[in-house]
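With one protein chain removed, the remaining protein chains of the complex are shown where they sit.
Labels A and B are assigned to the chains in the order they are written; within every chain, residues are numbered from 1.
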Amino acid sequence: MSALAADAIEVYRTATRNNRMGMWLFFFSELFLFGGLLITRFALWVDEDGHIIRPELDQNVGLIVTVVLLASSYFMNRSEVAIANGRKRDFLVSLWITGFLGVVFLLGVVIFEWGLIHLPFVEHHIGPTDGVFGAVIFGMTGMHAIHVITGVAFIVVVWRNGKRDVYTEERHWGVEACAIYWHYVDLVWIFFYPAIYLIGHAVH
Amino acid sequence: MSKSSPFRQGILVGIALFILTVIEYLVALQTGSATILLLLGAAKGVLVVYYFMHITSLWREDEEH
Partner (left out) sequence: MLMQLGLTRGLIYQAAGTVLGMVVTMVWRLLAGMPLWDQEVVFVVGGLVGGFAFMWGVGAIDDWLEWCRGKATPLVHGPPRDKPAWTRYFSTDYNHKVIGIQYSVTSLLMLMIGGSFALIFRAELAQADLQFLGMGMYNKLIGLHGWAVIAAILLGVGGMANYLVPLMIGAEDMAFPRLNAFAFWINVPGGLLLLASAFLGGFDAGWTAYPPLSTQGSVGYQFLFLAIYFVGLSSILGSLNLLVTILTMRPKGMDLFRIPIFCWAVLATSLIQLTATQAIGTAFLMGLSERALGMGFFDPEGGGNPILFQHIFWFYSHPAVYVFVLPGLGIISELLPVFSRKPLFGYRWIALSSLAIALVGFLVWGHHMFTSGYSPYLRVPFMVATLLVAVPTGVKFFSWVATMWGGRLRFPTPMLFTLGAISVFLLGGLTGPILATVASDLYLHDTYFVVGHFHATLFGGFVFPFCAAIYFWFPKITGRMYNEALGKLHFYIMTPAFWLMSIGQMTVGTMGMRRRIVDYDPTLGGGLVEARHLETTIAAFLIGLSILIMIYNLVTSAEIGVRAPANPWRSRSPEWQIPSPVPEHSFAAPLQVVGEPYDYGLEEEYVVMDESQAGHAQAH
């Protein structure tokens, strides 16, 4: 490696370190947004005696979309490890699967939880105007869904750039940013899933 | 570290996350305890933050993950 190239790599590494710190500070900031929503959930979903309650939701939907999102996180990680080891094909395929699973997650929420797209076999129950249950569910899943949509858009951009050989073993900050962003979206859901579907006793 | 080990690590973490999710679900069938479920969630969160998001890369210098 020539001295000039080594210098350029060093510059890139410094920039990446700064970018990484910026990204994590952004996550730290978002923590307060999602934390605020979680606090809202625990403040509003209580009965007169102060017990935590939750609405009666379709548990199968909750479990399936959660597993789908976790699986997408696994493939995202695989994709990042692949580009770091120079396995371009593996990187692209894994990234594609991640984006696909992200879309599946979104459709799951939109069709089965929100009932925005009516399908004959889906029984729909709760809307945004249905008191605090509706408000909090749509607030939490809606804010999360906005992040999933941006994450999927990010994946599409990185996938297209990846096909054009923009990323190499040493220089793939774009992939890393996309990956940690996607994992962050997953991390949020890790706490939202029990908060919405599992914690408290169900109230009709 | 051999080349395949990060791949294997990813698979192991993915399996651990899946198992924890199923445990969460089974716990919730018995009790809606916020403490237990949030602790399980925190365990999953730590796995994601540590293994998938490489939080250590923030302070560890010059190491390729």
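The rule we apply is simple: a residue touches a chain if its C-beta (ideal position, glycine included) is under 8 Å from a C-beta of that chain, and two chains touch if they have at least 3 such contacts.
Note that this is a predicted model, so its numbers are computed, not measured.
Participant: Going by the stated contact criterion, tell me the shown chains that border the hidden chain.
Facilitator: A
Participant: Which listed residue (A:Phe75, A:Phe138 or A:Trp189) would be found touching the missing chain in the intact complex?
Facilitator: From the options A:Phe75, A:Phe138 or A:Trp189, the contact with the absent chain belongs to A:Phe138.
Participant: Of the residues A:Leu37, A:Ile83, A:Val148 or A:Val175, which one touches the chain left out of the display?
Facilitator: A:Leu37
Participant: For the chain that got dropped from the picture, name the residues of chain A it touches.
Facilitator: 11, 17-19, 21-22, 25-26, 28-33, 36-37, 39-40, 43-44, 128-136, 138-139, 142-143, 157, 160-161, 164, 166, 174
The working rule: only the chains that are shown with their structure count from here on.
Participant: Approximately how many whole Å separate the CA-defined centres of chain A and chain B?
Facilitator: 15
Participant: Under the stated contact criterion, what part of chain B meets chain A in this complex?
Facilitator: Interface residues on chain B, with respect to chain A: 3, 6-7, 10-11, 13-14, 17-18, 21, 24-25, 27-28, 32-34, 37-38, 40-41, 44-45, 48-49, 51-55, 57-58, 62, 64-65.
Participant: Taking the complex as given, what residues does chain A use to touch chain B?
Facilitator: 13, 20-21, 24, 42, 52, 54, 59, 63, 66-67, 70-71, 73-74, 76-78, 80-81, 84-85, 169-170, 179-180, 183-184, 186-187, 190-191, 193-194, 197-202
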